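Structure, as structure tokens:
Only one protein chain is missing from this complex, and each of the others stays in its spot.
Note that the chains take the letters A, B and C in the order they are written out, and that residue 1 is the start of every chain.
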Amino acid sequence: MNEFLPLLLVFLPFVPALISFALPERMAVWRDVINISFALAKLALVGFLLLSVEDGVTTEWRYEFLQGHDFILRTDAFALLFITLSAFLWLIATVYAIAYFGRGPHLARFFGFFNLCVLAATGVAMSGTTITFFLFYELLTLATWPLVVHKGDEKSLRAGRIYLIYTLAGSAAFLAGIVWLKSLVGTIEFTAPPDLSGIPRLELTLIFILCIGGLGVKAALIPFHGWLPEAMAAPAPVSALLHAVAVVKAGAFGIVRMIYDVYGIDTVSELGLGTPLAVLAGATILYGSFRAVMQTDIKKRLAYSTVSQVSYIILGASLIGPFAIIGALVHLVHQGIMKITLFMCAGALDNRMGIKSVADLDGAGRAMPVTMAAFSIGALGMIGVPPTAGFISKWHLGLGGLQSDAPWVIAVLAGSSLLNALYFLPLLYRAWLLPPSAKLASVRELDGAWNRMLILPAAITALATLAAGAFATFPFSPLSWAKLIAESGYLK
Amino acid sequence: MTVAPSLLLPVVILWPILLALLCLLPKLGPRMLLALPLAPLPALAAVFLAPRDQTLSVTWVLLDGGLRLTEPGVLFLSGAAVLWFWAGVYALRYMRGDPRARTFALFWMLVLAGNLGVFLAADLASFYVFFALVSLAAYPLVIHDRKPASMRAGAVYIILAVIGETALLAGFMIGAHAAGGTILIDEIRDSLAAPRADPLVLWLMIAGFGIKAGLVPLHVWLPVAHPAAPVPASAVLSGAIVKAGIFGLVTFLPWGSAWPISGTLLALAGFSGLFAAALYGAMQGNPKTVLAYSTVSQMGLLMGVMGAALAAGLSAASVLPAVALYALHHGLAKGALFLGVGVAGKARGVVRGLVIAALAMVALSVAGLPLTAGALTKSAIKGSAGDFGATLIGLSALTSGLLLARFLFTLPKAEKEDRLPGLMVVPMVALAAAALALPWSLYAAVTGKAPYGTIDFLALGVSAWPLGLAAVLVIAALGIGLRAPSLPEGDLLGVVSRVSARAVAAAQAAASVRASEKPVENGQTLPELAEGLERLERLINDHTATSVSLILIALGLFAALT
Amino acid sequence: MSPLDLLVAAPLAFMIAALLSGPWGRWWLLAAIPVMAGLTVWLLLLPEGSGHVVGGWTLPLGVQLRADGVAQLMVAATAVCAAIVGLYALHEFAPGADRSETAHGFAFWPLFYLLWGGANAGFLTTDLFNLYIALEMVSLAAVAMAAMGSLRAALRYFVIALVGSLAYLLGVALLFSNYATVDLTLLAEMARPDLATKTALAVMTAGLLIKAAVFPLHGWLPPAHAAAPAPASALLSAIVVKVGFVILLRLWFEAFPAIIAPAGLELLGWLGALAVLYGSVQAIRQDTLKALVAYSTVAQIGYLLLAFPLVATAAGTGGAWAGMTIHATAHMLAKAAMFLAAGLMLKAVNGHHLKDLHGLARAMPLTVAAFGLAAVSLMGLPPSAGFLAKFLLLEAAVEQGAVFAAAVLLVGGLLAAVYLFKPLAWAFAGSDTPVVVAKAPLRTAAPLALALLAVSLGFAGQAMVDITAGSPWAGPPATEAEDVQ
């Protein structure tokens, strides 16, 4: 039975996806119930797996879809980290999305693709070979496109176009890279890096560039980040999902896999590929923060913030060192919960009060204190204020940079923290300290079940942000998992 | 029984946080003012009960750190706890009826928790958490009245606080790395004391703590922010919160190893603040601003001494007790003075005279009038300052005297209908008394010497000449009716903010130019290309073209095959 | 009896039956589907390469039909396509209210069976002259079907197709003069690299390139395919061009692999690459839906030719061969699905342009989904059969160091995404639900089934690889390839 567990875990969201597509709009309640129950079921399944992986048991399911090409789903510790995150945030985002859209029209499609998106993200996490990874990676692109264009207005369509061009081009490069690599060393499983010693350095370097470039598109590394701010045209639950769990994370996850499981840290260091990537990530961190400062639209500001934050993960992965990889892994989770908090709050502000730009935010804290409190926690986390989760990430990344003889990382982190403060604190200032405009005064944040449901997810993730930081060394905390992964697999 | 006392340490921090959470409850919120004096009580208990230098390790929280009460920490903690307590008592009367009482109480508790936590932290992570808490949560206290001036002050405060936090984090990271990845403060300090330690760590820490403690030239926020807050908040800001920075230096500087350059630089910055701030403060019109400059000046003295000691490589045991004692005295005295501003503003007639007399006593103590507690602490600290430093400290009595005289003269006058509430007088008096008495009682315990073992009145009198000169100058000025000039608050801040405003404007202009130059996205790109493609396709559709290509391909294939 | 000749004979019989039954001709489909399905299954069960000589005449006089891997795969795919398209067409080609509709309803069904039978003959025969006949049967049916949409386009198609046929016939004549046989299997044994053979090969290839609509000989295709009624377009794009392609395969890889110089393969590869790029760019430019889909066919055919040099250089019956044949199959299914879906959508909104699709994803979600799934396969995105094909080709290209081919494969996929997401974006645009009149909405099942099949075949990759590897000549033996070089 255990053998099929990975398969079940990945394809579980397929059921609610189909049901969502099929159910007519008047049965929306059933759709909501089914979506939430499957999200819960998945979370339970993940919990079960967590316990087994903690005991060192990895389950896998393989199917040879072509001779010499295995389709492998495996639950190693790193996969589970990502899956746990996605399962948790899926539940959160589902509840939020239900509340956000209320009883709007055309939601069948939305929830259908939403589930497919989670399916793909889970698949990305559990892929056991490069080609399996690619399959889900591409599926993710396809499943998110309808979400990006969900609104159907000019901006969304444009965003969808740009998104597709970027991500498909990235996938093409990635595909070229993995096929090339496979032609050299055969099937690559993510259990142990293959022996790459006999291959010319130039070739390895080119492949690495192709793969990282391809993955970097989704991870919004500069100069491939252009799609992400555009994708802000999507509705808030989509943005939350894109930024926190699915798309950018898949890219970052893939880069970690590339470095640690495909090439192996020894090869990467020997080829000298880590440092350029780290520098690129550092540049992205600063550039994203810098651009974020200049945005007046809240969601765009958050989008550039994502550009910056995701590169923390890449930075940590490319620095190659115990602290750095722990930082990268833990930030994978932390960034997820922090960013989803921010986006859900931004969406709630827009949904309830029509707040879109920074200037509209005046006094929002008075009208929606719980939302803004959650937003504030998320923002402080992004800045890295202790004891939020962001601090834990930064701490490990900074030490990792020093360990890997890259002291400039400290400067990057410091600069980014300052820039983060520069673009987040004014938001908090406006929201809490400036007098609200008349229209905001009439909003009653917690009236009605829908509104409570809209706020609740953000409140939970905000608390999680705090807890992940304040109890970082608690067993099963993201940090503990990151350490477990690093110790069990990546630091041998 | 042995376990219980050390468990007090987490309570010291958790109790005010719990109270803060209670503030969030809608019904309870505004009434939480009443709980303000309750918040520091566990700290007071800990001062007496908690074991010294015994680390209580706290697992599962943050990065598995711990809490611990060190010897200097006790003095800092006790001073802060006393001040917080009396300021709390004062605040519960002073803030009564304030529309934002709930917010005030909430952040008061948070700052309190952070402030006390700083003195207890045994590891970097928790230290940093508490330090950030005290820095960031103090912002709402600064801008409590929401006046434009306060908001400006708050902005300056928060910017510098964030920069300071960042510098600290960078310093901590590098320090922790140098110490092999540990987060225990002791080990990091030890590794800094090693001969090949990176001075960058030191500088980053000095910058980070210096900002908090008002080290010139990083002090610019202090003279605007402290006066902006309500009176009790000003008192704790100036009395207790700046001590977090001092305590940081006390805790992290590698005592016992000589750092000539870093130490001298710190000493220079400190001592220049000692004089410059005092002089500049003497020309202020607002009593709270004057006091804020006094804080800059006094903290300058402390940091100057520490710099000198660092340069000389003095051991912790010889420096820190005196520093802690000085800080204790300053904290209590400054608290009393700040509270006095509020009291004087409501007292009339004889009461006012008494109040001013009491304040003058405290002020003289701060300025170092012989035989006062202030003089005692100064004499204790001179030992660490080196000869030059000691001279400077002696001279500083002149500037301090002028400054504090200015303070007394700028005290506000009461309106007719004002009544002086007892709940405001008692804290002031209590703090003043504590400031004047506590150093006496602690002196022996801290320095190991009896205070003024042999009193040489002549020498004392001679050594008091700068203060005497100050008195003469003040009296002379009064006599000829000379009025001190009123300079704007915030000295360097004006320059900095003007420059930065211009830079921001330029950047915005540049950004807007770039935005307008950006070409408009065009859906129909390259019309010529489209037309060319159209023509090509029409050509291909022609049967002649097709047959010609057919022949050409056949020929080509033929050629290719042979 | 053998399924081989029945597969050709049965459709022709149905053709005659449909012709004779007049208005009820369309109902023969219900008989044809089980019959053809049975025959196809029988064919698939035959041992690899089992042949059948028609009428008992032995070679070289007789006409041999043979079930090799590629034939099996293509016949099966054709059967699926034809059956589903036929079911879809039951509604469209019924005796209608006005005269021309009724005429179409009469004419379509015989043509449909003619095309089916001709295609099967084209896939199964090893006799070059017989292949000519098959080619002409298919062309005749195709032109007539195209004429239902646009007479002018059909005429142009007809004339050009005729030229192609004649070029092919000329080659057959030359070969016969040289070898006194036109059977592929025999030719393979005695192929000589002499002038006549080379001329014949060049002329035949050029002719077949017209039939397969390879750039720059594709000019006839877009107008004809775009104008024809949806089921006709589906058959044209899915099946007709494949007949030319399969004959090309037999010539190059079965009959004359020994005398083919790499330069020739390269030339075909280049034509394929140009076709991919050119067809895609033209497709991007289109603002009518069916023209876009038609140009997409031009681009997709390019991949098949792009694979030629890869197949020839591949070590054995490796990935490139499988990739090429799977691509042909996947394109068949996906393109048929796409044309059917396009037809439904355009009929529903009564327009031709992309912008007419505005908001259609809400009004006709299943049809748009079918279009989208077909697009996934055409773009070569996982987990579709199209992806599998592209992946195998890419792998071969990378292994052989054919950087250019690899780049074209990838860029072609991207360009496909650009043009295929254009209509999808329109379908997703807006927030209102347009009111559409969808007649016989059950027809949506047809494109949906085809598209789902195209996608889900990606999971049956190994099965398809196994089938195609069953060709006795799948990939030239390594020694012969070396001789050439």
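Assume a contact is a pair of C-beta atoms (placed from the backbone, for glycine too) under 8 Å apart; a residue touches a chain by one contact, two chains touch by 3 or more.
As a working rule, contacts and distances are computed from a predicted model.
When the unshown chain is looked up in UniProt, the name that turns up among "NADH-quinone oxidoreductase subunit K", "Sarcosine oxidase subunit gamma", "Biotin-independent malonate decarboxylase subunit beta" or "Peptide/nickel transport system substrate-binding protein" is "NADH-quinone oxidoreductase subunit K". In the full assembly, the chain not pictured is in contact with B, C, by the touch criterion defined above. Across C:Leu46, C:Leu65, C:Ala153 or C:Ile284, the residue that sits in touch with the chain not pictured is C:Ala153.
Of the candidate positions C:Lys290, C:Lys390 or C:Arg443, contact with the hidden chain is made by C:Lys290. When the missing chain is restored to the complex, the residue among C:Trp28, C:Trp116, C:Phe129 or C:Tyr278 that touches it is C:Phe129.
Contacts to the hidden chain, counted on subunit B, fall at residues 538, 543-544, 547-548, 551.
Subunit C meets the missing chain through residues 60-61, 100, 129, 132-133, 136, 140, 143-144, 147-155, 158-159, 162-163, 165-166, 169-170, 172-174, 176-177, 180, 182, 222-223, 226-227, 286, 288, 290-291, 294, 352.
As a working rule, only the chains that are shown with their structure count from here on.
If touching chains are joined by edges, the resulting network of the protein chains shown connects every chain directly with every other.
Taking each chain's centre as the mean of its CA atoms, B is the chain most distant from subunit C.
Work out the mean CA point of subunit A and of subunit C, and you get 42 Å between them. Note: centroid distance subunit B to subunit C, computed from Cα atoms, is 78 Å. Multi-chain contact residues of subunit C (touching two or more other chains) are absent. Within subunit A, not a single residue touches two or more of the remaining chains. Of all residues in subunit B, only 530, 533-534, 537, 540-543, 545-547, 549-551, 553-562 touch subunit C in the complex they form. Residue ranges on subunit A touching subunit B, taken from their complex, read 294, 323, 380, 383-387, 391-392, 394-395, 398-399, 402-403, 407, 410-411, 413-414, 417-418, 421, 425, 433, 469-475.
Listed in rising order, the residues of subunit C touching subunit A in the complex are 359, 361-362, 365, 376, 379, 381-383, 387-388, 391-392, 394-395, 398-399, 406, 410-411, 413-414, 417-418, 421, 425, 428-431, 433, 458-459, 461-462, 465.
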